[in-house]
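All protein chains of the complex are present and in place, except for one that has been dropped.
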Amino acid sequence: MNGSETFLAGAVTTALALLCLAFLTTVYRVVRGPTLPDRIVALDMLVAVALGFIAVIGIRSGITLYVDVAIALGLVGFLATVAFARFVLSRGSYREKNAAEGETAPRNPEVKL
Amino acid sequence: MTAIASKAVQVTSLAAIFLKELVVSSVAVARSVLGAKGSSSSAIVAVPIGLRTAAGVTTLANCVSLTPGTTSLHVSEDMSTLYIHVLDAPSTDEIIASIKEKFEARIKEIEA
């Protein structure tokens, strides 16, 4: 094993460690909230972290098919976030439920996405 | 033929600037994240835009979202105003000027 291969192996280990930390902090935000959009942003971030994991594992194992997995995961993550954004809208007003401002908030059916 | 070539050059230069801005912006976000807490003063700013096509507005909104401290929030129905959320807004005029100069001028050239 020459110097550059040792360096790559070390870099792979470092990257995996950093990604693990990133994964844990993001999961903490998903659990903690406090609001629905916070959780959705954190889930979106989890997809990015998972893409990183897939890239590292693809390099480490030499199985390049992982790239296709990464592309598919990116697509699914994007669609999930779009669907969640729709859900935030259709669930209705945050103020209506949380503050007694007496404001009559419309449920915004006319918002075009 | 030269028209196509000059358009290609314009698109390439926009893409290059975009990539540079993406890196700069990530570093800026990193700095504001790792810096002192409570230093950021965020705001929603209305940016007047003068683009004619929907594709131009889409490109501008996407570029704005990936550049330092700004994320596009909403475009008015008549495509005349872009509302952006700014992470740290000491001066709104500066931000509007930098968006206009960096991206809008170039997109306008490509549109024309």
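As written, the chains take the letters A and B, and residue 1 is the first residue of each chain.
Methods note: a contact is a pair of C-beta atoms (placed from the backbone, for glycine too) under 8 Å apart; a residue touches a chain by one contact, two chains touch by 3 or more.
Here is the rule we use: contacts and distances are computed from a predicted model.
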Identify the UniProt protein name of the omitted chain, choosing among "Fe-S cluster assembly protein SufD", "Monovalent cation/H(+) antiporter subunit G", "Isoquinoline 1-oxidoreductase beta subunit" or "Xanthine dehydrogenase, molybdenum binding subunit apoprotein".
-> "Monovalent cation/H(+) antiporter subunit G"
Contacts of subunit B with the absent chain, listed as residue ranges | 22-23, 25-26, 29-30, 33-34, 37-38, 40-46, 61-62, 65-66, 69, 71-74, 76-78, 83, 85, 87, 89, 92
Where the missing chain touches subunit A, by residue | 2-5, 7-8, 10-12, 14-16, 18-19, 21-23, 25-26, 28-29, 35, 37-38, 40-42, 44-45, 48-49, 51-52, 55-56, 58-59, 64, 66-68, 70-71, 74-75, 78, 81-82, 84-86, 88-89, 91-96, 105-106, 108, 110-113
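The definition used in the following text is that only the chains that are shown with their structure count from here on.
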Whole-Å separation of chain centres (CA-atom averages), subunit A against subunit B | 23
